[in-house]
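Working notes, structure below.
One protein chain omitted, others in place.
Order of writing sets the labels: A and B. Residues in every chain begin at 1.
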Amino acid sequence: MAILEIEKLSKSFGGLMAVSNVSMSLEPGELVGLIGPNGAGKTTVFNLLTGIYVPTSGTITLYRDGKEIKLQGQKPYNICKNGIARTFQNIRLFKDLTVIDNVRIAMHKNVGYGFFASIFHLPSYRKEEKKLTEKCMELLKIFKLDHKKDEYARNLPYGEQRHLEIARALATDPMLLLLDEPAAGMNPAETSQLTELICWIREKFNLTVLLIEHDMSLVMKICERIYVLDYGMVIAEGTPDEIRSNKRVIEAYLGEAVNDV
Amino acid sequence: MSRLNEHPVIKKAISLILTYVIVQLLISTNIISAYLQVTLATICINIILAVSLNLITGITGQFSLGHAGFMSIGAYLCAMIVLRMPTIPGFLLGVFAGAITAALVGCVVGLPTLRLRGDYLAIATLGMAEIIRVIFLNLEITNGAAGLSGIPKFVNWFWLFVFTAGTVIVISNFINSSHGRACISVREDEIAADAMGINTTKYKVMAFTFGAFCAGIAGALYASSFYFIEPSLFGFMKSIDVLVIVVLGGLGSISGSVLAAVLLAVISTLLQSFPEIRMVLYALLLIIIMLFRPQGLMGSKEITFNVFGKLGDMFASRKRRV
Partner (left out) sequence: MERLLQQLINGISLGSIYALIALGYTMVYGIIKLINFAHCDVYMIGAYVGYFCMSYFRLGLLPSLLIAMVVCMLLGVAIEKIAYKPLRNAARITVLITAIGVSLFLEYGTMFFVKAETRTYPPLTGLLARTFKSGSLVVSMQQIVIVGITVILMVLLQFIVKKTKIGKAMRAVSLDQDAAELMGISVDTTISCTFAIGSALAGAAGVLVGIYYNSINPLMGMTPGIKAFIAAVFGGIGLIPGAMIGGYFIGMVEVFVSGYGNSMFRDAVLYAILILILIVKPAGLLGKNVREKV
């Protein structure tokens, strides 16, 4: 039983088909890679999944607790509430806020006190805030950011910013995590550390992960299945080994072989 | 950590009561003369206006130029009620009726317009305030351009203090809660906030409505402090005045707004002795402060509230709350 079913998803920007007829499905607990050359439409797929763009046609269905939830046309915050969280290709942290506030904001949807408790600081406010802070610290510990909780996000080194973004996404308590180029700009040592981290959080939080990545060493190492996108279309799907030897994939990345030479 | 435990709450309460008692003593002994009491009322009203606009513009990042419109709703409603019910309950009824009406209008106007961004929102809110002004200008019940006069005065230091301290505390509490942080996330990055499960429209409208409510209170206090109101008091320039206080104090800093409101009132009182060039000096001062302190007096920092508890801590800025 799939957890997420994408059927014939298309998005056009004024005539340009950024994504056309993409169908994908994710099984619970899977770690799936989404790869493709620059401009293939990978991030657009993420934006469609998270509601930032409204699809031109097609359906996105999430299966949660035995229920079918149609996601196309829903607002991003609703999709997040349904259990899909993401990171961004060009890090979008709340840069002028502290590390802990970044995480606390992501936990807001599960906060159990209302407007009046917040303006009068009623007992429920204190109880919930305490709980919230504890949960944040737990999460930050996993990412080794707990000692930097009062640091401004913009002052963190690049790698830690990437980690904080993942922590923030996890704080929304997702069942499906979308990672948009988590290893971009990292050196090999950092990348391998990140690889382990991704595997570890998948187990720990019982997640399904879909990730976009250009670093093939990472993708081939951890992904169980890979979708390859080119010109907005899925050109291949399969295990890392199948993808590695797929002719269309090689053409998409390297261009067609010139036979005459 | 800016979390409250019992100790700071008591400290806060003591410093509040002390502030109240000291000013009351100064008034009783006539050190704060009748003339200075007018300045005091202006300061308190401006604090309420600035802090509530700061919630909308500084905290939630929505550029509003319509604060005077909400203020005028509070002022007119309170004036009309107090004129018919010249008693303390009538006054309180007026204040809350004014504030709630202002909040309702804020909500109704905010829902469609808050999806506009930046300067477009500013212009839409400016337009909203002007429409409200034109309505008051043409209604019979508000006596048109001549305005309402002879409004019974119920506002004294006690009520000023209650409403001003109340507004400041309630708004800073809000900012330090999860709902307040949701508002801040809208300012920081709307798309990221949305993707993290924050209903951005809801929080924009919430901040706008809440701000309008407080502006309504400020207007009601104005009406019952100064005997007389007319539509031209609540024009575009009034909204600008409030914005100047907010930016001068530092966007996002509540204590900055309070400080700037006091400072501007003091400057304005001092400049009274040069009526000819008062506004020119004021304008020059404004330009100079902005050129040398573009982030406002306080930036986005807060000063500790417990002035009386520990004088030494007075200027040690507390860890950024926002």
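Simple rule for what comes next: a contact is a pair of C-beta atoms (placed from the backbone, for glycine too) under 8 Å apart; a residue touches a chain by one contact, two chains touch by 3 or more.
Note that the structure is predicted; figures quoted are calculated from it, not measured.
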Contacts of the unshown chain among the visible ones are A, B
Option touching the unshown chain, where B:V134, B:V162 or B:L270 are the choices
B:V134
Omitted-chain contact residue, chosen from B:C107, B:I123 or B:I169:
B:I123
Touch with the omitted chain, as defined above, among B:V108, B:A146, B:V162 or B:I277
B:I277
Out of B:L16, B:C107, B:I169 or B:M290, which residue would touch the omitted chain in the full complex?
B:M290
Had the left-out chain been drawn, it would touch chain B at residues 57, 63, 112-113, 115-117, 119-120, 122-124, 126-128, 130-131, 134-135, 137-138, 191, 236-237, 240, 243-244, 247-248, 251, 276-280, 282-284, 286-287, 290-291, 294-296
Mind listing the chain A residues that contact the chain we can't see here?
43, 47, 52, 88
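By our rule, only the chains that are shown with their structure count from here on.
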Distance from the CA centroid of chain A to that of chain B, rounded to the nearest Å?
41
Of chain B, residues touching chain A in the complex
3-4, 170-171, 173-174, 177-182, 184-185, 188-189, 191-200, 206, 300, 319-320, 322
Quick check: in the complex, which residue numbers of chain A touch chain B?
50, 52, 75-77, 80-81, 85-86, 88, 92-98, 101, 104-109, 111, 113, 115, 117-121, 125-126, 128-130, 132-133, 150, 168-169, 171-172
